[in-house]
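In this view, the complex is presented without one of its protein chains, the others remaining in place.
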Amino acid sequence: MTRQELQDLLEDVRSGAASAEAAQDRILQFLRQAPFEDLGFARIDHHRQVRQGFPEVIFGLGKTPDQIAAIAERIVAAGHSLLVTRTDPTAHAAVTACIPDAVFHTIARTITRPGRDPAPRGKGTVVVAAAGTADLPVAEEAAVCAEIMGNCVDRVYDVGVAGLHRLLAEHKRLTAARVIIVAAGMEGALPSVLAGLVDVPVIAVPTSIGYGASFGGIAALLGMLNSCASRVSVVNIDNGFGAACVASAINHLP
Amino acid sequence: MTRQELQDLLEDVRSGAASAEAAQDRILQFLRQAPFEDLGFARIDHHRQVRQGFPEVIFGLGKTPDQIAAIAERIVAAGHSLLVTRTDPTAHAAVTACIPDAVFHTIARTITRPGRDPAPRGKGTVVVAAAGTADLPVAEEAAVCAEIMGNCVDRVYDVGVAGLHRLLAEHKRLTAARVIIVAAGMEGALPSVLAGLVDVPVIAVPTSIGYGASFGGIAALLGMLNSCASRVSVVNIDNGFGAACVASAINHLP
Amino acid sequence: MTRQELQDLLEDVRSGAASAEAAQDRILQFLRQAPFEDLGFARIDHHRQVRQGFPEVIFGLGKTPDQIAAIAERIVAAGHSLLVTRTDPTAHAAVTACIPDAVFHTIARTITRPGRDPAPRGKGTVVVAAAGTADLPVAEEAAVCAEIMGNCVDRVYDVGVAGLHRLLAEHKRLTAARVIIVAAGMEGALPSVLAGLVDVPVIAVPTSIGYGASFGGIAALLGMLNSCASRVSVVNIDNGFGAACVASAINHLP
Amino acid sequence: MTRQELQDLLEDVRSGAASAEAAQDRILQFLRQAPFEDLGFARIDHHRQVRQGFPEVIFGLGKTPDQIAAIAERIVAAGHSLLVTRTDPTAHAAVTACIPDAVFHTIARTITRPGRDPAPRGKGTVVVAAAGTADLPVAEEAAVCAEIMGNCVDRVYDVGVAGLHRLLAEHKRLTAARVIIVAAGMEGALPSVLAGLVDVPVIAVPTSIGYGASFGGIAALLGMLNSCASRVSVVNIDNGFGAACVASAINHLP
Amino acid sequence: MTRQELQDLLEDVRSGAASAEAAQDRILQFLRQAPFEDLGFARIDHHRQVRQGFPEVIFGLGKTPDQIAAIAERIVAAGHSLLVTRTDPTAHAAVTACIPDAVFHTIARTITRPGRDPAPRGKGTVVVAAAGTADLPVAEEAAVCAEIMGNCVDRVYDVGVAGLHRLLAEHKRLTAARVIIVAAGMEGALPSVLAGLVDVPVIAVPTSIGYGASFGGIAALLGMLNSCASRVSVVNIDNGFGAACVASAINHLP
Amino acid sequence: MTRQELQDLLEDVRSGAASAEAAQDRILQFLRQAPFEDLGFARIDHHRQVRQGFPEVIFGLGKTPDQIAAIAERIVAAGHSLLVTRTDPTAHAAVTACIPDAVFHTIARTITRPGRDPAPRGKGTVVVAAAGTADLPVAEEAAVCAEIMGNCVDRVYDVGVAGLHRLLAEHKRLTAARVIIVAAGMEGALPSVLAGLVDVPVIAVPTSIGYGASFGGIAALLGMLNSCASRVSVVNIDNGFGAACVASAINHLP
Amino acid sequence: MTRQELQDLLEDVRSGAASAEAAQDRILQFLRQAPFEDLGFARIDHHRQVRQGFPEVIFGLGKTPDQIAAIAERIVAAGHSLLVTRTDPTAHAAVTACIPDAVFHTIARTITRPGRDPAPRGKGTVVVAAAGTADLPVAEEAAVCAEIMGNCVDRVYDVGVAGLHRLLAEHKRLTAARVIIVAAGMEGALPSVLAGLVDVPVIAVPTSIGYGASFGGIAALLGMLNSCASRVSVVNIDNGFGAACVASAINHLP
Partner (left out) sequence: MTRQELQDLLEDVRSGAASAEAAQDRILQFLRQAPFEDLGFARIDHHRQVRQGFPEVIFGLGKTPDQIAAIAERIVAAGHSLLVTRTDPTAHAAVTACIPDAVFHTIARTITRPGRDPAPRGKGTVVVAAAGTADLPVAEEAAVCAEIMGNCVDRVYDVGVAGLHRLLAEHKRLTAARVIIVAAGMEGALPSVLAGLVDVPVIAVPTSIGYGASFGGIAALLGMLNSCASRVSVVNIDNGFGAACVASAINHLP
């Protein structure tokens, strides 16, 4: 119920076109009304595209293929873009049964299908940088998600700090970005070094790559939180999707 | 040495206006040349304003008042804006001995003085939200830093999630922001709730407010890293300055 | 041996109806007497229903199907209600061999069968709220346990804080509760927000849902322990059963 | 705005007693209206007593004596009961300047003064048990808070598990409680043992008492979260106030 | 009430020498009777010497000098040996006001005074070994406590593993022990090496000596728990008193 | 080389029965001589029985069945008792190929076979107590190891603190022990309660039983290290073998 | 481009043998030129042998057999020595398809093949010591890596501190080393003891061997970081390769 609808309704009451009881019901119902669809095991938030620029995303981990397919079908039916993260080929098979043209991105472990109204284009380029080959699943999750959210993505991979020349060789591409996502495991030093070379926001994604005292990504996480380079903010370990959301929000600022 | 300068130099060699030896010296010297001033105990990075939009900032913790004053004097002498964080009245006294109009912000524990060329204005407003009264030192550090970096700042304080009506009452100011900084301690839930209400980037700053199992801000930090709301990225515990840097970089995007 | 029985016994000694030796034996034996049944690998506490309102519960984890079935049989034989938690279909098959009408709750991973004397009804309703779909196994464990313990249960699922309208839409059901159980993973913010909306006790159950810096539920646990909303107390990660016990004890208070 | 007020307002519009514009303004204003008083550095929630049975409480830690006194004065002015926790004699002196009869509880580090309308009485007794002498500050915080919230409190102190006879000697007082708060440090075993003796809810408060591997209360916290006795829920380390809130909410259930 | 006393009582009832009522009272009273003295803030366990071979010990940390003196006076009045740990000269001054011959051990931070009936002598010698000079406060606490508990103590100090010859030079004294206490900080390797040289029980006490990654004794604690030498058991960080209790219990075995 | 042998050797040199060169060789060789057998991948310490009262024990974890069998064969060939811990039926099959009468203890996951010279008998009884059924593998490892080491063992199982009557019912067996091993998981409170009831040394073994905030036994470990009952020392999580070694060393003290 | 090449180029410009444009291109291209080969998923650093004495090494964990084989082929094609760590027989099979004489080291889980120009010989011997049999995989990784890097390696295994005589028996081999690598798990005390016996650098490698409170190698790591013996430095848990790199760099110092 928009402000205009409220104004109209009250005018109707004044003019007698609507009874006070009906108006009361309407207002109370609006307050109760949930802008979501209840599947029993999940409430799909169809208003999210309006509120936040991209429809609800399906986090695949811990959901059955059938649950994923059921939610996916309703999202597509509503005309929205489909994005499933942390998923696998089995879930993809279940989804394609009802949405034949849904695409599975192997490294990114992600399913996508553009909606009726594709996401508006962001203003610039999102660079996704990765320190090592093992960080690619997280980097690709970020890249694939950023693309479906309407961003032009440039991938700059295998540019870890132990061989600075590999990073410096890509200086031009880095400075062309509007926002940069950096995925790195082990000591997680890449965002610090990279942020010293550019003047745009840098979103650091620690990855769980490493062993021993990497503690499943904690070392990289702490390194990024303590970055001596300002302009670095951090998302959860392995959270390529979250990094893409932040980067896309920045890239879509007018 | 810009690309143009290199082109000119080589042309001079060709024309005989410069000797090959001189040109070699010049190029080698450029590669060696450090764009900083060496005070013995610190190297002031005078090129940072050019590279990253704001001059070097003095992190006061662990520096003596004399060291702070010495660095501050050189920064101001270079015409840059002065920003000292994590400082105190003693350091302020030392600074005002040579920079009389430097201002001390009590709650933010910060010294500022605009430079000859003030920072360019950001495009929109940076909202700084704080969950409770005890979070104000961190929130104010973020706000004061964002202001000296050229941002219009709107403070929305004491809007913790245990009394949702206080947050919802400020919905309009929140939606008017281009980027939002949120400082919260204890369970650190405010960024999650707030990010669900807006569509701009949210930068979460965990504070060390709390006791017992808050572990000096770890609980809030983990809460923010695990936020179920996307578009939230996180900086270090109590790092109001870092949040301001990220927010300012976002707000200054063209 | 009640106070009355002791009085009678001593009277018998005085009157000669019982010898001093026999009385001594009887008293000593009572002190030794364990109100439990010893199966060799376990001691079933048959007096627990008297002492604490519900018979001994079988914690399935780490017990073989045969052990579970053997203990279950003795509990049912004593006329008590049967409740097995953290179990699976294999154990259920073993149990149904001797207790054909024992029911397996798939999501809750729980076996139940009401006893001869069903648990007395609690005074009000226990609301079980869950933040996301992935929290359902824990929420359902709480719900199923609370039901067999004699409580009317109302399930309010998928009401995480990132979409406040979903929670606010259920305000009425929440305020109708006598006690609320809240299961949430990731940042675990739901209990804080929810406790600000009601005036009854809230029992928070952190779930191990999440990844990276959720550390198997630690982030949610810390968030709940540091809740800025009072009236929130916490049980162990994934401990839906424990939450049900606390809620049922509260709901059965006269 | 109650449902009745809305009904009346709409009736007024229908009858012409109120214009549609005025009605719209009134409804919109209600949605915006914040039921709190803004002191600049804090927003006092005067509606909390209505919503949750007890007025806003002042958490003293990190607030100046002047801030505490200012907030205290407004709470008392509104006729509410005053409760300040984690405070000290200096703050008490500041408070008594405007509220002469405010009482300071030394061990509990708490200031109280009953309001115009004292809190309604809870139905039963709240037992506050403490394992050792060193746990008394936390236990007393719980006891003093529970009393001002309208509960009859029975203190059972120095009943740690290393000397079981001290605990068993108080069996009668324990079983007379409607709800029990247990404060314990070191290994935090008292709630487990105590909960096995009674059938009411037990709220465990780990204290930071101990040294070495007690890690400031973590050992006790973990012990309580892993209690093998069901019906135990836990609050934050040293959070006597929180335990009192939970216990009082339980004790005030009809 | 011993088994004999019970037998006698019942015989008295049978013979009429005692009424059944009196006998009942006596038995019930015994069950209720607490073998402790209640000072209000503490319950002194006067039966501990009977049950466990040494009277109650005063843990000084967190108690005021007056509280310590009050408890000390009652213990001495009961004829028991006095032992106060984790204390200081101020508390000693308060104690000597009523117990003039109480001795303060500076390094051990301990007060002692033998009781009327000194502790029985243990069978052998307790060796207290320390890795470095900085571990002496903990080692001395162990040594002083073991002595007042009736043990012959041999101190072997500054025998850390980085200079094996210092340890091997004391091989003879080590093998003469009935039980060995080892205090060590930093990496805590001394118990492992020492336990390989002897065949008696070794009680390891990690100390909080160290810095950085010693984490206040955690490194030493973990090292000792993971000792590749069997026959090593561990007490809490800095818990010299606890080690003495264990060693004394072992040394007093018949 | 004993002191006597050295004396004889030097006398031989003096008398000319041995050359100085030969004597030098002999002494140097003794200093080099390793009292162990080198299998290439392991050095079997055949002197351990002499030095420490029990031969070398095979820790099965991480060794192949063939490695275990090879070491076992040499230990048995030397006439020693065989003890293999943390092993499984596959390794047992490999061992029985060369040692047909080696016994596998299923719950304890241990292989034993008495040697030619069985271990001398300890003076008293070792009680092995366990809190719950799930702690049996650790308790049985302790019991089986203690038995092969020459101790009379009494098992007291399923006596957790949540049902105190089960523990108190076994008071007599507990007080008959010369030393007590206590295995407990979850909050690990049993050693504290039990140590308050007896006056002999108590060796606490935390088990990894539990879930969530038990953190694989850390909660129990911390609880035991912080035990408010003195005379408790602790071994590593799940280290039943280590507890048996300590208990056996105590029980074999003359 | 060497300093000489730059000099020549500029001379050519001066003499007209090269145009200024061509020289500019050449210099700019050098600055851009990356001394690596881009396979799409990885950038092979062929200059590393020149810069750091050994070619790029393939870290096998997380790479597919095909990826490993593809990188291996290019490294061998460039004439470099091949070293693959953390790998398995499947990857070895893939590698031998194109490099038939590549060798798989089973315990070390490593593939090696010397290159055209074998690594120069180090000056002395690298001793690799291991505390127990279970540490061999890590010790062997260190030994095999050190050998392919051009070092003479002496293996001293199963010399843990619980049986000092085994270590002391190898004193001569230890003192013959130029640098010593020590692999140890559990309490990780071997480096401390060993470093007290020699005067060369000791590189400690904590292994993940152990259970319970060894926390996957953390106990050993902390023990080594807190070593009371100086001259000990530490690498990551299980990082035999890293230890070999450090040792080889030391051993190759002129």
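Each chain gets a letter, A, B, C, D, E, F and G, in the order it is written, and its residues are counted from 1.
The rule is simple: a residue touches a chain if its C-beta (ideal position, glycine included) is under 8 Å from a C-beta of that chain, and two chains touch if they have at least 3 such contacts.
Since the structure is predicted, the reported quantities are computational estimates derived from the model, not experimental observations.
**Q** Could you list, sorted by label, every displayed chain in contact with the chain left out?
**A** Missing chain, whole complex, touching shown chains: A, B, E, F, G.
**Q** Given the full complex, what residues of chain E touch the hidden partner chain?
**A** So the residues of chain E touching the unseen chain are 133-134, 136, 157-159, 163, 165-166, 169, 209, 211-214.
**Q** With the missing chain put back, which residues of chain G would touch it? List them for me.
**A** Within chain G, the residues touching the omitted chain are 51-53, 57, 123-124, 178-179, 198-201, 203, 221, 225-226, 230-237, 241-243, 245-246, 249-250, 253.
**Q** Can you name the residues of chain B that touch the chain not displayed here?
**A** Looking at chain B, the ones touching the missing chain are residues 32-36, 41-43, 45, 48, 59, 61-63, 67, 206, 208, 216-218, 221, 236-239.
Here, only the chains that are shown with their structure count from here on.
**Q** What rotation angle takes the CA atoms of chain C onto those of chain E? Round to the nearest 5 degrees.
**A** The two chains, chain C and chain E, differ by a rotation of 180 degrees.
**Q** CA centre of chain B versus CA centre of chain G: separation in Å?
**A** Result: the chain centres lie 40 Å from each other.
**Q** Return the distance between the CA-based centres of chain A and chain B, expressed in whole Å.
**A** Computed from C-alpha means, the inter-chain centre distance equals 26 Å.
**Q** Using the touch rule from the top of the page, what residues of chain D touch 2 or more other chains?
**A** 163, 212-214, 218, 221, 225-226, 236-237, in rising order.
**Q** Once you draw an edge for every pair of touching chains, what topology comes out, line, ring, star, complete or other?
**A** Here the contact pattern is something else, fitting no line, ring, star or complete shape.
**Q** Kindly provide every pair of chains that touch.
**A** All chain pairs meeting the touch criterion are A-B, A-C, A-D, A-G, B-C, B-D, B-G, C-D, C-E, C-F, D-E, D-F, E-F, E-G, F-G.
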